[in-house]
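We show some of the complex, not the whole, and keep each chain where it was.
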Amino acid sequence: MNQPRGTVVIDTERCKGCELCIEACPPDVLVMSTEVNETGYRYPLLQSGCTGCTACRMVCPDQVFEVYRFDARGA
Amino acid sequence: MTSARPAAPPAELQLLLIGIGGQGIQLIGKTLAQAATNTGKHAMLAADYGGEMRGGPSNASVVIGTEPLRSLPILPSATAAIVASHKFAGPVPQRLREGGLLLRNSSVVDSGAGREHHRVVEVPATAMATELGAPQASGFILLGAFNRLTGLVPEAELVTAMTALLPPYRAQHATKNAEALSAGAAAVAGQEAPR
Amino acid sequence: MTQELRIVPTDRPPADGKARKVADFRPSLMLGEHGLCPGCGEPVALRILLETLQDLGIVNNSIGVVGHGCYGSFVRIMDVDVLQCLHGRAPSCATGIKRMRPQTAVFTMQGDGDMVNEGLQEVLHTAARGENVTAILLNNGVFGDTGGQQTATTVLGQRTKTSIEGRDPGLHGHPIPVADLVASLDGVGYVARGAVGTAGSIARTKRMIRAAFESQLAGEGFSLVEILTMCPTGWFVGAPQGPDYLAESMEQVFPLGDLRARPKPSGAGA
Amino acid sequence: MNTAVAKPSMQLLEGATAIAESAILAGCRFFAGYPISPFTPLLEHMSRALPENGGVCINAESEIEGANMALGAGATGAMAATGSCGQGLALMQETIAEAALNETPMVVFNLARNQQDYFQATRGGGWGDYRTIALAPKDIPEAVEHTQLLFHLSRRYRAPTLLYGDPLLAQTRVGVHLRRIEFDELPPQDWALDGTGGGTGESRQIWTWAMGKATNPGLGPDGHWQQVAAKFDRIAELEQRSEQRYAEDADTLVVSFGSAAKFIEHVVEELRAEGHRIGWFRPISLWPFPGPALAGATAGIKRVLVFELNAGQMLEDVRQYARDRDAIRFIGGVSIHESGLSYGPLLDAPEIRARILAAIAEDSTRSTS
């Protein structure tokens, strides 16, 4: 798993800091920022290891995630 | 269009509180009005909710006087203003009287809000609150500052009122809020108005 | 937190040409931002509903009827023909619409306050009438929009602004499992209860919504999908705690699953 | 069964049936209602005749449901209607107001038990600044005509309209000629929901608050409600209807509406024949109230007698417009059949005649004393 299977784009300005994505990420690669966005909310940061599973995008109420997969690789 | 010449000059403090939902504007308004009431003054808090949604404007007006109040619940003009966010601060410059006190959260409020003929005081409330480890308490920093500037009520009364007003599930915020009140007061020490 | 891991940049799509986008920020039917609270479950339900309309190819042959609740503001961001109706009345309005537009997929979106309080009669009558429409219930067990008061689905013991010591059956009565009531009626094609607490339940719930619309398109009668949604604001819990609270309180009283399966293909038909 | 195919010869029809057939002739294709006396026969006839004419009639499980079904049907652009008597209309007030404010056309039939619903018809108990064009026919032939007019006006103005009838209109049978009335062309219904807007970025929205879509904002409640109020102001100017007779040379003018006006007309003719200087004025549209016409008709009148079968409701409109307020005398009153379902003994020509003569006599005594 040294080559990522997926990644996400995070539209941090839309995030409301609910942390639902953190809990939902199966490989547990999302963490909350310490910084806040314009509206004053902390937002998720991606660490390496994303599988492109879309779970974060599934649970996020605020449409913060766009998800990509690197097809050529892995399982 | 302005009420140029009122029947009698108000002996009432008329304070506009301007912010956005989530900044606790309503709570600091309540705290101030409650503290004033507790000290035997007449007080009014007129809220102006922008519906039920977060992120919209959250304004309030507080009126305090020693006699039964005559001010309207929608203030045509005010003697003081606290601006916690620049987002919806539009009406402030028009409504604040000449010489009125304008307390600004300099962490977020751009310099547009306020005019030369106002007495402007700035406090970096958001930054101070973050420093305090209590980002939700920026409003209390401003309130602490305002109270010190105006000498309205003993600071302890603000703490008492704030503590009583917190709903049970927010009781844990009381300490940080109290610290914020003090920090705000300290930040403007020496700038008190001559009384 | 696992701070030792490397933070990956996420401010733009990956440059890697082999990257394939598997999920947009939002379905194209969703026109913009909503103003709902952090951690609210309702926007998630909206998303899977709109995605289902797209999946079924009925985007430009659908009419929604939306009630009053926080979700009411969705009429501003749903790119679907919509009637914003009176509190509780969506099933009746949907009836009038469907009867005049029988070829169009007609659905309602209502909250528990809207459907189980103000409009309990409407949904039951519409179901028994076998009205060929699909109702989507967003059940968060409170009136979210008015600040978190007790509804007819609030679970026992839950604190709300009007049951401040917790819902007490002796004073405030018992929650009503509306989907079970509907499922028990003749005239009904499909009923299920889902949730949006986890990615898994969201995926399952989306399949339920699809089944409900398919049921309508097959003319099987009334269909209902109840969706348990988080309302951290009305529950007085932190947004991150929403899904757990949902699972531990609501799902215990309102178990998830199909409550009335679609008729077997052989037996299908109006 | 009487169907909506225009028949040349006269048919003996119950008023409710005639109204139903007229509605179908007007293009009504959706009806939902709930039984209540004396509205029930309208519902019953619709339940038979609408399906035969390609329409839908639903046995709504309650008045509120019926009204909202009609609103939904109206929102698709179909000609839709509901009805009840005043008691049931009380339950529809929220919905009628909503239709007025979100601009959904529909027709509401109040086949009432008496004239006690005047306030309900003209002011309503809904919310917001809305009005309802309310026509009060004096007899069945006029009701048949009004029915078609109300569907037309409802579409023209995108607003709910109301027929204010009564047991005499609902239950009497008379010979009527049914025919479709042609009106001016209607504005296009580009607002109607047909489901095709989805995904275009210009999907349609019917919403009392008119906030529009994120990509296409609406006026919002402030702008929208002002616009709706302005529309009602316009209607108030354009759609006043009234009728009068002998006002020119009368000392006494009797104002009444609906069936009561038919009785007044009869009694006034009698009294005229006997040499009394008396005339009558009839608001046909209760809202908009024909105030200017009444002001004109009451110029120079010594006594304005108001006759209605209630405690004095239209009286308030007469007070707003009669030239000389002090000339107004109320000669109507509450009068209910012992069954509670229809008019009481006051709606009777001899009784009315006596009241008019008494009012004239009292005034003469007063003026000579």
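Chains here go by letter, A, B, C and D, matching the order in which they are written, and residues are numbered from 1 within each.
What we mean here is this: a contact is a pair of C-beta atoms (placed from the backbone, for glycine too) under 8 Å apart; a residue touches a chain by one contact, two chains touch by 3 or more.
In this text the structure is predicted, and so the values were computed from the model without any measurement.
Per chain type, how many copies make up the whole complex in this structure file?
Formula for the entire complex, using the labels shown: A x2, B x2, C x2, D x2.
One rule holds for everything that comes next: only the chains that are shown with their structure count from here on.
Can you check how far apart subunit A and subunit C are, centre to centre, with Cα atoms defining each centre and the answer in Å?
Once rounded, the distance between the two centres reads 24 Å.
Go ahead and note the Å separation of the Cα centroids belonging to subunit B and subunit D.
About 55 Å separates the centre of subunit B from that of subunit D.
With centres defined as the mean C-alpha position, give me the subunit A-subunit D separation in Å.
About 61 Å, centre to centre.
Where does subunit B touch two or more other chains at once, residue-wise?
55
Within the complex, which stretch of subunit C touches subunit A?
The touching residues are 1-3, 5-8, 10-14, 16, 18-26, 30, 33-34, 36-44, 47, 196, 198-199, 202-203, 232, 239-240, 242-243.
Can you check the complex and tell me which residues of subunit C touch subunit D?
28-29, 31-33, 53-54, 59-63, 65, 75-86, 89, 92-97, 99-101, 104-105, 121-122, 125, 129
Which residues of subunit D touch subunit C once you look at their complex with the stated criterion?
29-30, 32, 56, 58, 60-62, 64-66, 68-78, 80, 94-95, 98, 102, 193-201, 203-209, 211-215
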